[in-house]
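Input: one structure, supplied below.
The other protein chains are all here in position, but one chain of the complex has been omitted.
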Amino acid sequence: MTAAVEFQRVSRHFGPASAPVKAVDGVDLTIAEGSFFAMLGPSGSGKTTCLRLISGFEKPTGGTIRIFGQDVSDIPPNRRNVNTVFQDYALFPHMNVRDNVGYGLMVKGVDRRTREARAEEMLSLVKLDGYGDRKPAQLSGGQRQRVALARALVNEPKVLLLDEPLGALDLKLREAMQDELKTLQARLGITFVFVTHDQGEALSMADSLAVFNEGRIAQIGTPAEVYSRPRTRFVADFVGSSNVLPPEVTRAFGGPAKWSSLRPEMLRLTAPDGVALSGTVTGLRYLGAGSRVTVALNGTEVAAQLPAGQPVPEQGATVGLAFDPAALHVMEGEG
Amino acid sequence: MHSDRASLGLRIAAIGGLLFLHLPILLIFLYAFTTEDKSYQFPPPGLTTQWFGVAWNRPDIWPPLYLSLWVATIATFLAMILGTLVSAAMARTSFFGREQISLLIILPIALPGVITGMSLRSAFSIMDIPFSTWTIILGHATFCIVIVYNNAVARFRRLSGGILEASADLGANAFQTFRYVLLPNLGTALLAGGMLAFALSFDEVIVTTFTAGQQSTLPIWMLQELVRPRQRPVTNVVAIVVFTATFVPILIAYYLTRGGSETAGAGK
Partner (left out) sequence: MTTPAILPERGLADRLTALFWRHPRLLLAVLLTPPLLWLGVVYLGSLAALLLQSFYSIDEFSGMVKEEFTLKTYAELFRAQNLDIILRTLLMSAAVTLGCALIAFPIAYYAARFARGKWKAVFYLGVMLPLWSSYLVKVYAWKLILAKEGIITWAAEGVGLSMILNAILAIPGIGGNSLSTSPLGTFIVFVYVWLPYMILPMQASLERVPTSMLEASADLGASRAQTFRTVILPLAMPGVIAGSIFTFSLTMGDYIIPQIVGTSARFIGLAVYQLQGTAGNIPLAAAFAVVPIVIMLVYLTIAKRKGAFDAL
């Protein structure tokens, strides 16, 4: 099966050739058709640039980009069968909602009746029936986001790109939209490529995700893989809230002298006597569904996640640490 | 400042200042109705509307009026095209020479008119170009470019940058984006710029006297009358016409761009 999107050694450099700014640096990427793919990373990591390389608003300085097997290096954005939901929605302020949604059809020359019917269909899909006559200025943030979504879907694109679409929404709305997007994608079967800096969002929505760092991909995999078996320190730090142990501490914990990660929920607290690892409790946080206990030892601090109901030690108490050795995941490196 | 209310003195000074700015024009209107035509006697000895009729019938007023209208129209048209083109280029990407171009656009209106006028005069003299309607239009279009440019650029900045990209993303080519997205959103700003350019051109006299040769635009006619007056109230009638021809476009431009932060005229 052809991949929906394929990057082969793609680079996007800015500035003089002697000292280029490498926004994207030799990225290889394959996005399977019909998947919900997330590109995760801090700002400036290159994920948005990669998204724009797919849509055509950036041109690569090196490498090849294929969409469903076709090389799109020479194709401008308006001829790629790819549509984008922009971060600020970019709705046309002078048109009403129906005309906004129908815009993609209008520029293709579809007659008014057909495109208005399609627009209404799309509005139904995003649960905005009856909003056709309103202007964007009259809509709330969440409603504008749905219009942007409907507008991008009306062309039935092969790939839908979403550039941090939920960033401007408040928490409850964001979570609701996350569910809706997942349902929509499953229903339509279109490949979704989703950019976010929120690792929780990426982990909960994506079928597979790529973690970006400084223009390169640090790891690609399913959310479970990336979370429990991060390849590098950067990924471990950025995704989830695992304990990241520098090489010396890894040795103390019984592993090789390399960076490792250990999930907080894999750590158990015991009585300090006769245990190989022990330390002082320096922090206690009640989380409702459990407690997070920070323990200082060997010049570093690790966090243990205790489920609700377990006895919680006192601040300053000495405790022992125990864990299943298989849970200590050794990583490849730092970046 | 302990309170947030201005002192009485300050308020009087401020409002007095505003009145100072506006009252003199009202006098012009008054003097258009006076019966005394040989001096500027105040108070006017009598009031009459006859001068409007006299002005209408004077043969030496209509040609300058037509010339002014013609020049203003063509100059505005040229300025709108050139101003829009350059504002489109300047609005987004930064490129080499951007600041210099910015200075170049504003220079015709930043340097005193006598310099622009004298420069054009020098150029015509060196290149042996005779005076004509086109020499007038040449000067006017040049300093009207910045008026249109200011309004267009301000509007460009206010446009959500994404909408042009969104249009392309949805399949529109450059011309469709221009027609369906850019123009509707830019339109009122361009119109406002055009109105202001028209007003500026219609009223312009400082540069025009250098580029007009034997011809007279309406302001030039007025200038001649001021230096060697004939029927003074008739000059006042013409003054009212000139004032209205500049005032009305400005008001329209203000209303066209009132919604945003780039209200027309702020960049003169």
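All chains are identified by letter, namely A and B, in their written order; residue positions are counted from 1 within each chain.
What we mean here is this: a residue touches a chain if its C-beta (ideal position, glycine included) is under 8 Å from a C-beta of that chain, and two chains touch if they have at least 3 such contacts.
Being a predicted model, the structure only gives us computed values, none of them experimental.
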(request) From the listed residues B:Pro43, B:Pro59 or B:Pro130, report the one that touches the chain absent from this view. (result) B:Pro43
(message) Give me the chain A residues in contact with the hidden chain, please.
(response) 56, 59, 67-70, 72, 74-82, 156, 158
(request) Please give every residue of chain B in contact with the chain that is not shown. (result) 1-2, 4-6, 10-11, 13-14, 17-18, 20-22, 24-25, 27-28, 31, 39-43, 81-83, 85-86, 88-89, 93, 95, 101, 104-105, 107-108, 110-116, 118-123, 125-127, 138, 141-142, 145, 168, 171, 173-176, 196, 199-200, 203, 205-206, 209-210, 219, 222-223, 226-227, 235-236, 239, 242-243, 246-247, 250-251, 254, 263, 265-266, 268
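Keep in mind that, in the parts below, only the chains that are shown with their structure count from here on.
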(message) From the mean C-alpha coordinate of chain A to that of chain B, what's the distance rounded to whole Å?
(response) 53
(request) Flag every residue of chain B that touches chain A in the complex, lowest number first. (result) 160-163, 165-173, 176, 180-181, 184-185
(message) Quick check: in the complex, which residue numbers of chain A touch chain B?
(response) 55, 57, 76-79, 82-84, 86-94, 103-104, 106-108, 151-152, 155
